[in-house]
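This part shows chain A:
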Amino acid sequence: MKKRLGIISLFTLLFIAFIAIWNYSYKKGLEEAYIPITNGTPVLEIPSEKGVFTRSEFALEYLNMPVDETHQRSLETYYNNRAYPGAPPSIPHPLLKGERGIGGNACLQCHQNGGFVEKFNAYAPVTPHPELINCRQCHVAQKVETLFTASNFAKANAPKVGVNNALLGSPPMMPHDIQMRENCLSCHAGPAAPKEIRVTHPERINCRQCHVPDTREYVDVEIFTRTNSRQND
Partner candidate 1 sequence: MYTSQTNRRSFIKKMAMLSAMTAAATMFPGILFADQQEEGIPNSANLDWKKGPCRFCGVGCGILVGTENGKAVAVKGDPNSPVNKGLLCVKGYHQTMCIQSKDRLTHALVKKNGQYIKTPLNEALDIVANKMKETIEKHGKDAVAMYTSGQSTIPEGYVASKLMKGAIGTNNLDCNARLCMASAVAGFLTSFGADEPMGCYEDIEHADYFITWGNNMAEMHPVLFSRMLEQKSRRGAKIIDFATRTTRSSTASDTSILFEPQTDLAVANAICYEIINNGWVNRSFVEKHCNFSKGLTNMGYGLEDNYKFKDKPSTIDFEAYKKFLEDYTPEKVAKYSKVSVKDIKYLAAIYGDPNKKVVSYWCMGMNQHTRGTWMNNLVYNIHLLTGKISQPGNGPFSLTGQPSACGTAREVGTFTHKLPKGVVMNEKHRRLAAKIWKVPYERIPAKPTYHATEMFRAVDRGDIKFIWTQVTNPLVSLPKTSRYRPGMEKDSCFVVVSDVFPTPTSDVADVILPASWHIEKSGLYGNSERRTQHWDKMVEGPGETTPDAWMTIEVAKRMGYGDLFPYSEENHVEEIYNEYRQFHEGAKHGMAPLEVLKKESGVIWPYVDGKSTQWRFNAKYDPACSNGEDFHFYGKPDGKAVIWQRPYEPAPEVPDATYPFWLNTGRVIEHWHTGSMTRRIPVLHKAMPSAYAEFHPEDAKALGIRNGENIKIISRRGSCILPASINERGLPTKGQVFVPFFDENMMINDVTLDAFCPISKEPDYKKCAVKVEKA
Partner candidate 2 sequence: MPIKSYLAHPHSGKKEQLIQALSSIEQCEIMPAQNKEVLILVTETENESEENLLKEKLETINSLKLLALVSGFNTPKNN
């Protein structure tokens, strides 16, 4: 009797242990499967200007940017490739990776770091926004030269070079908007930069220390005159 009781209690004990362990592991399993819900979506917490300082990993050294005069672009070809100043440039060459190539598999291979491309006999312009990889959302190829119907669209005049400084020899102001083009050096430095706007001192990095935007012309900012009025009066 004693023996039987012992065996029964042993099994009961084992059974209880089994239930406890099973329960515990079941709960654990549930826990692992549970994905906590975070409240709210994180907002981009970086000022829009940060692009000024970002560079791609294998970008050219500031101090050793070669100048190759036979393969440089000019401002004319630069603006010819855009529908209007500030428009996303179109793709002026056949797509090397075919129609389905995207981002890092295709365009960014040349356009992230830049460099000479034998096939097109040119240096690849560097993109100011490599983090946006759906390139062809904005940049389209030019397959034909003809138009569907004639258009009256008149291209606005591109800003001029060499007329943007306020004093003799003072650093020129930026005559264009910089949205999507916060990284100045992608167009203004390196062998792919149009020769007219290639900067002599890319290593300075903090471009907006000396060059401030002059884009507010469009909203017609008057010369500062005192009005004697405070807005909060």
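Criterion: contacts are C-beta pairs under 8 Å (C-beta built on N, C-alpha and C of every residue); 3 or more make two chains touch, one makes a residue touch a chain; residues count from 1.
If you want to know what made the cut, all candidates are chains of the complex that A comes from, given by their letters.
Predicted model only: the values in this text are computed from it and were never measured.
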For chain A, as assembled in this complex, the candidate in touch from 1 or 2: 1
Sites on chain A touched by candidate 1 in the complex: 40, 43-50, 52-53, 62-64, 66-71, 116, 118, 121, 162, 165-171, 173, 200-201, 203-206, 208-214, 216-217, 221, 223-232
